[in-house]
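Of the protein chains in this complex, all but one are displayed in their positions.
Labels A, B and C are assigned to the chains in the order they are written; within every chain, residues are numbered from 1.
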């Protein structure tokens, strides 16, 4: 059992409900079943460079199952292979991977469990190729990682988005408005698609289906004609108009801070109001979607992934991450993730089902 | 398209979040894609015997996606093959199936969509064998129907149970108590298992694993020794002590209304308190679990099942119900359901995973 | 009882949780206790100009207690004294008050109950002076109406804002960020103050206390020094920097749509990030705050106000609105409302209390 003696856990990238549930599950199982020591690395890869760790005893991971965020902290920017440092006004990037590898070696762990999204897992894969025994646990509210049917955090994000849209329904109805709700999804439209179906959104716009503004406005007008004097538009932040609908891009361009302002939602709203003559309001759900308490679904999923990760440590399946396939958990090479995001495929059944109950995708 | 002209929908058995989402999806797709007429049957099979129907136009099923319960009403008792009627103090059962068959024939529908649990689907199967074109949609918060991996309503029930347990945590902690939470599950322990894992329950008792009260009390005491002065016990209403632990049964037996009183939770609490000397309180979640707004997960699932049911109508797959297999929907003979409940199997991975993070199943 | 025969209800201005609870309470009491007829006017003053009404029977107002929005619809713009109409590209305003007065006279109601904010109640007061028997019910989520200690909708808005801030806490903590949450309150800071205290916000910025950006950044830095690597800033949309802090205004000015974009939150975030060097993110809660199900507190309050309004009808207290004073309801001249918003006074106890537990108001 020598090699199993000690493991480390690291959480990288954006916030995601359920991270602590994974940490808890990895640590509890490792301690209870295999009598391992568990050490947490602080603030993602930053903690490896700066040697910031904390021991995770059984009681340290008790009571964190429902806690949002990550008790280990995270960092979006720290990358051992391109470590940023500020020089006056500009940022310089250096390869500090040797520091990282040395520090990991000094930690003396049998395995490093990396919980993160594509960025974190990509670095994990490089560390693995440089000799570090690594197991990955995929994490993203966007549900767009390759090699897994679903990621923890997604159900929570969809729930928050859906609740938001639910409550905006009555405002839209009372005021006879078009209500635009911008949800997360820069590359993939999973959140918009699921929250759109779950909330009965009238229009759902996702990056994978460039939209024709005329079709969107047509839907708004058609509803008005039928006596439905409000329309709910669910739009992913990465949704794109088809060529020729340049108004949106122009509005976004004029904004001083296009991305932070949740450009698409406001720009789209302005355009719909102009073309339809119907009052339009926009709400950008933003960080609310990655905050707060994970849903029970995500807690169960996260717990299962953590258990599987420990099994993989025991079986020395380094260089792999835990994946979900149907009802089962499986092992997926970390390289799989690097092949790019898992977009909503054009033959996704839920798109067809949504269309068949009347949802407009703007195409 | 003659045969597709008109369909009927019926909802039977107990309440379950998501029923209206199925009704909406069946009706919207049938109307929008196939220009069908849709009629709703009131109060389950009762409405067939009494010819109580209402037309479901597109607008009748708008805005019901989030609504708990069923807009059609339901009945637990009406069964055309054993129709109950009161004679003074006692109830007599008569076979009114000929009335039912005649009324259905008079309705002139191409298909009757039956949304219900084992009881409802068993009657649906008999009607099918008697010549009625029927499609089933499985419905139960208990998740214990054969032929489908998951049922809508289950995620909602687990969510409500989990939220309840979450909030009771602080009470248990402050008062150094054992807190018993009794959840639904007369035959199958799915809700207790999932809510138990999702809420980090210390002890989870399900019908499939008869418990040894000594093991349960042992867990309570062990936690106390380790400084954890509270314990959360999640118990399915159908959980059973092993032979020899007759105290519980005795307490239940003395109660004037054993089943309604949520016998097991209170009896178990009394016994734990007696054997451990630690204050114990019981909460029975009861009908809260089948009430209220469905989770987004259940709304999406219910919408998908409804769409699939319409496809099956078009393909004349009568005598089948919609099932879920991994990520796909499939068609399952109604007879499959009659083979009895789908219990938690002894090799269920989630049980092993729960054990590995420290959950006690009382065995 | 001749004069009591028939009453009308109108809802004007922005959405506010609890409006339907008032409608229900007015209608139920008027029908049950005084056998009145109740008619609802559609879409605020618009419905008076266009004679759009609907009868409100007892069953029409059953089941609406928990419903957000208003079943009567509303309009922000319709004003009989300055009725807007479009002429090509511009909007013209005409005095249609004679039309309104005639239509109201034709309705033959003993009283018109106007549920609305300062705009709606100001028009109500003019109609009253022009001879219409009117009772007002104050309505605003902002809690800034004169003549009443509290308005329904406020508790709901504070609840939604607080829940949002609660859930952003973990994101801020995990990422060591400053998290800015912009809440409603263009003139008055009540929502920011209450939600800020309820959520333990570190900085609360309200219109009544112009802020010094240096003080805000100082608080952020001081927390960092003390090891608290995150800061929650709750900012009312109408918060203003002191003279000299023009950066914020400049950023807002550059924006193509300053007001809709929730300018202050993003601009403030950009400035804090620049001055403190700490990553900052902004969430604008926007319309979420006026949407959805009213809190039990607001439902009780709205019910009480509706009952009082009916008493006032019976007592012919026209030209007055219902007000809240301590634990009692009282009658307030409609003119009182016109005297301008009720701002947070400088000696508001809650400000002192918040300061004493460490909240920074930026001054």
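Here, a contact is a pair of C-beta atoms (placed from the backbone, for glycine too) under 8 Å apart; a residue touches a chain by one contact, two chains touch by 3 or more.
All of these numbers come straight from a predicted model, not from anything done at the bench.
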Worksheet item: Considering the full assembly, with which of the depicted chains is the omitted chain in contact?
Response: B, C
Discussion item. Considering the complete complex, identify which of B:32, B:275 or B:288 is in touch with the unshown chain.
Written reply: B:288
Worksheet item: Out of C:29, C:146 or C:342, which is the one that touches the chain we can't see?
Response: C:29
Worksheet item: So that we can see where the missing chain sits, which residues of subunit B does it touch?
Response: 14-15, 19, 43, 67-70, 73-76, 160, 164, 166-171, 173-176, 179, 251, 254-257, 260-261, 266, 269-270, 281-284, 286-288, 290-293
Response to the item:
Contact residues on subunit C toward the hidden chain run 24-25, 28-29, 32-33, 62-63, 65-66, 149, 155, 158-159, 162, 166, 194-195, 197-200, 228, 293, 295-297, 299-300, 303-304, 306-307, 310, 325-327, 329, 349-350, 352-354, 356-358
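Assume only the chains that are shown with their structure count from here on.
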Worksheet entry | Copies subunit B and subunit A - interface residue numbers shared by over half, same or different | same
Worksheet item: What is the chain whose Cα centroid lies farthest from the Cα centroid of subunit C?
Response: B
Discussion item. On a C-alpha centroid basis, what's the spacing between subunit A and subunit C, in Å?
Written reply: 34
Worksheet, complete the sentence: Where subunit A touches two or more other chains at once, the residues are 166, 293
